[in-house]
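Removed from the display is one protein chain of the complex; every other protein chain stays in position.
By written order: A, B, C, D and E. Residues from 1 in each chain.
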């Protein structure tokens, strides 16, 4: 089987992480995974949501949006119709994923909001948002530490995400839109730098999948996420 | 480790499936999994959503709601504030799960809506909705077949769901609310009668989980879902 | 004229009041009036609405909802479209009715919310909500008194409600859905244990009604409400 | 007991009905009942709501609004927060009342919308809306008949409305705002020119009321509505 | 070219300013510019918006609405669908215009809300709202000064507004609806008593306009606004 892009089954798309493209945000990252482009900005606020008040913790949350013509067919602007269930599902996932990489106690009194806005979509926007959003979060934590607003650097481990799927019977890594549309199974993995799972979402769109198939996808995901975390480290200039 | 309910790690809660408690619906099921009670009703409509028109297929969809005092602390009525992201996420999951058990072509021209309303919640409301909702769907398909509105019986395999999690380091089956609140990891599995996965959602709320831990949870889930499918068959009086 | 149900003109439907079916609520009642089933739960909150703050009074309020397939034809979920005018009209009526049976000064600092959710509808859902909701309110007041959160028991008189109407020229008590659809006049009465009116809502859907006809309906209502109050007392095990 | 306005217990406020103050509407009436001023406009549309299509009938409906400073304390604009339950309850009442005075079959194919906008409120805005709105409806029917768009004049009887209440133990007619605030009981009556009831809404805000008290209020209402119908006829120049 | 109304190119419509038609408002004015009738009421509130708190200033704001049948074809009620972009644009303009005529520091601690509700529309409703709203504002300031709630009278200069346009090549003053529909260019001018511009909004609906044409419209506007300010002074009985 040949992939439409000519990639090997276990090959990521070309990934680019542009640091601080936004002049106002406390941290920002433009991530390009092939033709999927997501602008991630981090905003530090010195007040926390009600449910973390007086718990000795800070908070990290995410919002997700897509420009109307990020897609082949224009989608209506959510500002006119409200956020869809899909959008809310995605931004809840991103928030959970990012929180898993930080010690919230080190952020006591602060809330970091990560906005992930898709400028162009070609599959895998939610996983790109996690990977790029984590870089923006890392930069915002550096900003807080450098400004001596917090004592301890809150990041405890790197976090990245990737999708895998079974296309025409073959497990492949990092699906683009064309593959995603034809995949029997589509799974999103969020993992840490020490190979631990934070989140797994697997859905059989056409036909179910077996337990060994899930294991095969997980192996692919591990490989891809290790590579993505290397790219995050290079962009952030950390060892 | 002793579970709060005294159950074994691989033991389901007491499950009861009451057939057709509603006098109007084309199929209905009140499912009780311990103290989690969900009323599932199936409505047959003879028109389909726009995106399945002229495709030779019918459609199955689900909606989910929770009575305000289904929970220990009253939650505001969604009729007053709109459906939350959590609600939309859950009803999309239920819909995907149910569709996986049916041949939509056999439903050409019909849409079956499954309403899952939680009367009382004690953990696992989304998986109970899948298991009970599938019974309501099955009954509605029997109604359609008996009334000779469709030619072929659309159900292709039984579908049920259960949650598993790691509580104090031990993988356990079918978490109740108290366990769910303390679980490091919470995973929902939707599977078919032939042990195939339809959907898996795993989230690490506190601490990540390894690949072998995921495998352990899956094994538990398989056992639980086989038992739930037996109970569905008994209630429906099928072999 | 024979009624569809075979009842006498002044005969109530079979009424059942199930006490505390909900494990969380401070008081709850499942009322069944024939095929009309309403689950009523009482929630005690220790804060009051703005307009009763610092007045030395507490508050009692009600909310009303209907499950989508409570009716012969499925109705859209209000969580998706907002509360209809009919719903708001009904829940305002229930609230006023319940407040009339209590001394709000004895509830100073507390708000009791009565949620009335119709599981199945066959006419008379708003009057069943008043009758069943009052039982839930009574139980919540007992809870507050027993927990010594209030000094004086707030209930001053029993409150129940019933509908009457003129069907094919004959005044009848407690209309079911089929009768309600054919009634020229439909009136709802809320009364107390000492035969006083709290609320009357009379509407001529087809043809107007005269003053003597209104008197005839009121006499029927008095008889029915006395019987309903007896049933409330039996269920609550009060004299 | 002296009424604040110096009126007799059975005395209406000064009523003025100004015909066609609006240059665009197919019929309009500015009604002044003391300091309560409501502008009623009738709009004829040549399409009917879905539920009357192909029934051989037309439709009459009403909408109600209040200018922000119609009241002593400014109320927020409903355009900013949506229609309240009270507004919806009132406009449903007005619509039912007006339909009772017309033969809808004579309006086949047409919908008449009556907009009742309160310019200044001093109690009794819903009953003034019915009385003034009926005049606007009458004028719109004359317009349709004169333009030969309908064959038969649809109005079958005159309809008007008034409120009564028990203030300091005395039944009084046509409450203004100060009386309304102090009334133990507040009832709205809609009646026809032949003394028949179309709608009665009685509420005990403070203390319940007995059956004889209701009869006393009804007698007052009858007297008041007869006078209002005389004023409608004079304004419309019909005998 | 003859104008439909027979007016000269530089002639205003007949203008009437009725002072304090509303019994509750702290100031009110019913302005009639030909068949355009706008009821303007001023409400004084003793709290200010968040963004002026602790700035030593008060605030002036405006809201705008139109009765459904103010127009030839009925428009849907904004209470049912929310405020349109046009409405928000207009009320923002009115607010800015009114604030330009007052010293906000003299209003410290107070917010004056001007409600402009169009009873009947025949072109120029936003400019009539500014001219009439300013009279209501003036009266409310007199009320505050007389009640000794403020020390200094806040009005610093008179403010009025008018529209001009180019109809069939001829610049004309104060367009009515028929002219407005046919104008190539439509401009709204807000000016002060000393001939200074506060706001200009010029739009070419059909064909663009040159710089000299803009100058010609401004000259017309100056003449009209001087006359309108004279009428404001006469109505307010100020020199």
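By our rule, contacts are C-beta pairs under 8 Å (C-beta built on N, C-alpha and C of every residue); 3 or more make two chains touch, one makes a residue touch a chain.
As the structure is a computational prediction, the values presented were derived from the model and not from experiment.
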| item | value |
| --- | --- |
| Neighbouring displayed chains - absent chain, whole complex | A, E |
| Sole contact to the chain not displayed, among E:50, E:73 or E:208 | E:208 |
| Residue among E:56, E:85 or E:169 that touches the chain left out of view | E:85 |
| Hidden partner chain, touching residue among E:18, E:52, E:178 or E:218 | E:218 |
| Touch criterion as defined above, residue of E:173, E:198 or E:228 at the omitted chain | E:198 |
| Residue numbers in subunit A that touch the chain omitted from display | 22-25, 28, 35, 39, 41, 43, 45, 63, 65, 67-72, 74, 77-80, 82-83, 87, 113, 115, 117, 119-120 |
| Residues of subunit E in contact with the chain not shown | 82-86, 88-89, 91-92, 96, 100, 187, 191-192, 195-204, 208-211, 214-215, 218, 222 |
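Heads up, the rule we're going with is that only the chains that are shown with their structure count from here on.
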| item | value |
| --- | --- |
| Pair in D-E, C-D or B-C that repeats A-B, with over half of contact pairs matching by residue number | C-D |
| Geometric centre distance via CA averages, subunit D-subunit C, whole Å | 28 |
| Centre-to-centre distance between subunit D and subunit A (centres being mean Cα positions), rounded to whole Å | 60 |
| Touching two or more other chains - residues of subunit C | 82-83 |
